[in-house]
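Can you read through this structure? Questions will come right after.
The complex appears here minus one protein chain, its other protein chains still in place.
Chains: A and B, in written order; residue numbering restarts at 1 for each.
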Amino acid sequence: MASAAAPSVAKPGLGIRFERIERRFGALIALRSLSLEIAPGEFVALLGHNGAGKTTLLRITAQLMRPSRGAVTFFAESTDQQVPFRDVKGRTGLVGHSLLLYDELSAEENLTLFAKLYALENVPARVASALQACGLSSRATSQVRTFSRGMRQRLAIARALLHSPSLLLLDEPAAGLDRQGLEWLGATLKRLRGDGCTVIMSTHARNESLELATRAIVLAGGRLQQDTGAGGDLRQLLESMRAEA
Amino acid sequence: MKARISISIALALLVFCAGYAALFIAPDEATMHLIQRIFYFHVPLWTAMTVVLSIACFSNIAWLVSRRPMWDLLGASSAEVGVLCCTGGLITGMLWGKPVWGIWWTWDPRLTSTFILWLLYISYLLLRELIEDPHRRATLSAVFGIFAYLDLPIVLLATTLWPRGQHPQPVLFGGPKSINHTMLSVFFLCMVSIVLVMILILADRYRLEKLRFEADELRVEIESREMDAQSAPPTRGIVGRGMAHE
Partner (left out) sequence: MNGLRAAFTLFAKECRLEFRTRELLTATVVFSLIIIVFFNFAFDPTPAEARRFGPGLLWIAFFFAGSLMVNPSFAREQTNDTLDALRMAPVPSFAVLAAKILANLVFLSIAEAILVPVFSLFYNVSLVGILGRLALVLFLGTVGLVTTGTVFSAISAHARMRELLLPVLLLPFLTPLLIAAVSTTISLFGEAHELDRTWMIFLIGFDVVFLTTSWLLSDFLAEG
């Protein structure tokens, strides 16, 4: 598919540091005393069973919820250069469990809305090229509620990428995608990795895009169970997880 | 513990004295006679309500600013006690009204505002009941609590300005025109004792909430440690950068 006309990564990737993060939902502890540092530009595969805390960690990173305890900080290049939360907001993209799109608006209207909210320049051109990139140009004016699951997911991903984020968070992005969609996702993620965008992708071990990951983190029961570290060998870990599954 | 018991006993004695004074020491009032003595309880209840609800609003603001659980607990407790004072104020108001005007209820500013206040804080408590996530419950009820508190003077103002030609407008508040010296002393005694009693009730209620909260924390901690003990020990995979826990 065509590449976007816009700059691929507006600024270099963001790094994140989690210090003894804890998140509770009443009696349920989703994350316990989690400490972790992710360097700018890393492509992190976030693994673990359902309920391990992956989605919670992503939502905290997206600033959609605060940790019950502990601190999250964002930095650029080195940990001394802290980036304020407000600035991080405009540079984060999220593909979540939910669609994050309006059913009664068309694909074009949805993307135009978010393009305007992120104060992008030349909105019509950006939207058109985003639609073309994800292969939805022909359905640009149809309402999202008429879309198939695969098409919705593609649009959701396109929405997350629209503002050229420096930090991309993906919660099982391959869900619902067809062959073509998966190829597009893989190509897009490869390009983003090349551009230095920080990517955290929560997924199951069978996802092909895991080939792109530079690091794998496994959560279990809200705790950090395994961490290959940057440049560690993921293959062994992934194979053992696939064998388990 | 001992201090609590002594304070409770002291306050009980104080209230007893105040009650006795209100019923037997205060002079008889010219027009309303016996029933006027409710004034010694009605107005202090109203004052206690105002004090307690102010504490509630302050707690709401404090929670939003600091996020310390104690403020959430205090906010909820004081709203409850506030509703209690409000109910007391309404009942004494009605009990006073019946013999004086012959009807149980009138839409005068004081009774009307008290009733609306009562509805507002009952709905605050209902809101808390219906939100499950504790963090969200605290934040959202704090916002509502602030709105509710700001509404109080507005409600009072509106009901005072409201023309009510049809209803009798007795002077419930203010009591007798020329305040007798003894009456004033008894009034202050009652005021002090009732406000202090309500604050004691609030302190107890808050203590209960705090204990409940701490018990919950302990239970969750125990459960989580049990779960850790039961699950397989963490596999030492290839650990590189990033700190693995335990």
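Keep in mind that, in the parts below, a contact is a pair of C-beta atoms (placed from the backbone, for glycine too) under 8 Å apart; a residue touches a chain by one contact, two chains touch by 3 or more.
What you see is a predicted model, and the numbers here were worked out from it, not measured in a lab.
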Residue of A:Leu105, A:Ala128 or A:Leu212 touching the missing chain in the full complex: A:Leu105
Touching residue (missing chain; options B:Ile91, B:Ile146 or B:Ile199): B:Ile146
Where the missing chain touches chain B, by residue: 64, 116, 119-120, 123, 126-127, 130-133, 136, 139-140, 142-144, 146-148, 150-151, 154-155, 157-159, 161-163
Interface residues of chain A (partner: the chain not displayed): 62-64, 66, 86, 89-90, 92, 94, 96-105, 109, 113-114, 116-119, 159
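One rule holds for everything that comes next: only the chains that are shown with their structure count from here on.
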Chain A and chain B: spacing of chain centres that average the CA atoms, whole Å: 47
Chain A - residues contacting chain B, complex: 24-27, 29, 32-39, 68, 215, 217-218, 220-221, 223-233, 236-237
Complex interface listing, chain B residues touching chain A: 132-135, 216, 219-220, 223-224, 227-228, 231, 234-235, 237-246
